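As you look at this complex, bear in mind that one protein chain is not there, while each of the others sits in place.
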Amino acid sequence: MKKHPQLLSLFAFIALIIFVVVPFVPLILSSVSFSWRWPDVLPESWSFRAWEYVLNDGRTWQAVGISLWIALIVTAVNILLALPAANALVRYSVRGRWLFEAIIFAPIIIPPFISVMGIHLTFLRLGLTETVLGVVLAHIAPTLPYMFRAVMISYQTLSADWEDQARMLGARALPRFFHVVLPHLLPGILAGASLSVLISLSQYLITFIIGAGQVVTLPILLFPFVSGGDPGIASAYSLLYAAIAIAALVGMDAALKRYYQLNKAPQDSGKGVKP
Amino acid sequence: MWRKSKPYLLLLPAAATIILLFFGGIFDGLLKSFGYFPAIGETELNLAAYDRLLHSASFWESMELTLRVAALSSLLSAVIGALIAVALFFLNESTKTTSPKAWHRLFQLPLTIPHLVAGYIVVLLFTQSGFVSRILAAFGWIDGITDFPVLVNDPFGWGIVLTYAWKEAPFVALMLYPVLSRIHGSWREVSRVFGAGDWQFIREIVVPAIMPAWAIATFIVFVFTFSAFEVPYLLGVTYPSVLPVYSYQLYTSGTLSDRPEALAVNMILAAITILLGLVAYYFSKRWNVLKGWG
Partner (left out) sequence: MSDLRIIDIEKRYQAVQPKNDASFMLRPVRLSIREGEFFSLLGPSGCGKTTLLKLVAGLLKADGGEIWVGDKNLTNVPPESRQFAMVFQQSLLFPHKTIEDNVAFGLKMQKVGKKQRLKAAHDMLEHVGLNEFGSRFPDELSGGQQQRVALARALVANPRVLLMDEPFSALDPGLREEMRELLSRIQKDFRVTVLFVTHDRDEAFALSDRIAVMSEGQLRQVGSARELYERPETTAVASFLGLRNILSGALKNGRFVSSDGMIEADVAKQLADGDYFMVIRPEAIKAAEDDQLGHVPVKGIVEEMKYGRGMYSLKVNTGNQLLECVVTTPQAEETAVGEPISLLVDMQKVWFLKE
């Protein structure tokens, strides 16, 4: 083991690269190929027609917009639901806390589509199908548990002494929340938000059942192409879709870093960031 | 009084939302699986759907397929995941100066890719005219398209297994890596003091230590792939289909009497996942997965 660390690391590095990166190669190549027949390892002719199609089509950006919009609303709702709940479990002694945890973590165990198929006709009757609202409601159950867990873990690292200190300095509940609790919870909230956005973006079945083809998110738009359509366009859409997901995550990560940096800046810039 | 009930009021929004939207949906499905459709006048509960289901051959073939696919997916991703964790470990060892964060982010890539994209990647790679087939042809190992095995949209479910192996291996690695990094260092030195060689160290200390986390991770992957829809829908065949797809096919078949059957499949699926969940919970508590090594 100790004898050839360099060799083994090189081997490990290559293996990892092959495993993670190589699968993307045909995806990328396919999206910029004009015709790519077997047994060519590389396309015989190149073209950007697939990308032109994808990027110029209004439906693409509509789908991107709706997907992000839904993810955003779902995440915001999750934050509003999870924060008080986490506060309750961490700061108070609650009888039956196991019951609450069982309820809120249930969607991780029981696949959400079971609930959505069951509630479908009821949604139909309530006029929630084919609406963004309906899809948002359907996305909450699969994402809330992750947000709650992230916030709870973060909350547990905030000892009650901090809030006590703020109280002794005269801070009532709301100012305490903004000045002490929220800044501390921010990383946890962002971690939960990342998962929430990611899961919402990757939902296909429940979006399709409730949206009934009228609410067109990226996966809904993508599906016909990947299940037997033009491979070039399918690849382009897939890459776009993956890129949006990664961008959302990176974006949130960067926002957090920027928040911390801004707060370290000298305070005489008047406005500054209100923690 | 106000003080006593405050925590419950804080819990209420989250709990109520899940109960109404999630459990409400399950209950709704349960009722409908018993044939309760007040909208069309059916208000009597019966077990006809379950009866039909449990006697249909296609249901059991679905069950078999689902179990097989889930088992293979979880085993394969467990093995690959362990290899990744070890690989990361070695990388971290030798490159102490450069940030290990880069590798960590990189290998998590499959986790962030949406399922459908991962499924399509497998399509592009492993169909008979896929990328892997072309590479093999370039090396002269196969002559024609049909020499490459059918791995995608195949009745055995290989396409599904390959997709989940790729996508979930990093998850397993993510669960194992913290345990691995805690084991090394001082524990290795301690075992050296007691005269343990490298292989003994691995056998006696490393393997038992990662076993619980490994088992749990594998189990989670199993439960997830057992009840997943998107990838099998894309990469499976029409018949037999995994249980979630089977349920969907019934639900959208157009025949009204198929609806309760579809929902019955769902209920059975829910029951199985609840059972598996309880088993996982029990074992994770018993093995104290997260304690002890910190």
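Residue numbering begins at 1 within each chain, and the chains themselves are lettered A and B in the order written.
In this text, a contact is a pair of C-beta atoms (placed from the backbone, for glycine too) under 8 Å apart; a residue touches a chain by one contact, two chains touch by 3 or more.
This structure is a prediction, so every number in the text was calculated from the model and none was measured.
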| item | value |
| --- | --- |
| Which displayed chains the unshown chain touches | A |
| Touching the absent chain when the full complex is considered, from A:A171, A:L190 or A:I246 | A:A171 |
| For subunit A, the residues touching the chain missing from this view | 161-162, 164-172, 175, 179-180, 183, 263-264, 266-267, 275 |
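As a convention for this text, only the chains that are shown with their structure count from here on.
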| item | value |
| --- | --- |
| Subunit A contact footprint on subunit B (complex, rising order) | 6-8, 10-11, 13-15, 17-19, 21-30, 32, 37, 39, 80, 83-84, 86-88, 90-91, 93-95, 103, 106-107, 109-110, 112-117, 119-125, 129-131, 133-135, 137-138, 145, 166, 169, 198, 223, 227-230, 233-234, 244, 247-248, 251, 262-263, 266-267, 269-270, 273-274, 276-277 |
| Touching residues (chain side subunit A, partner subunit B) in the complex | 1-2, 5-6, 8-9, 12-13, 15-16, 19-21, 23-27, 30, 38-41, 80-82, 84-85, 87-89, 91-94, 100, 103-104, 106-107, 109-119, 121-122, 125, 137-138, 140-141, 144, 148, 198, 201-202, 204-205, 219, 222-223, 226-227, 231, 234-235, 238, 241-242, 245-246, 249 |
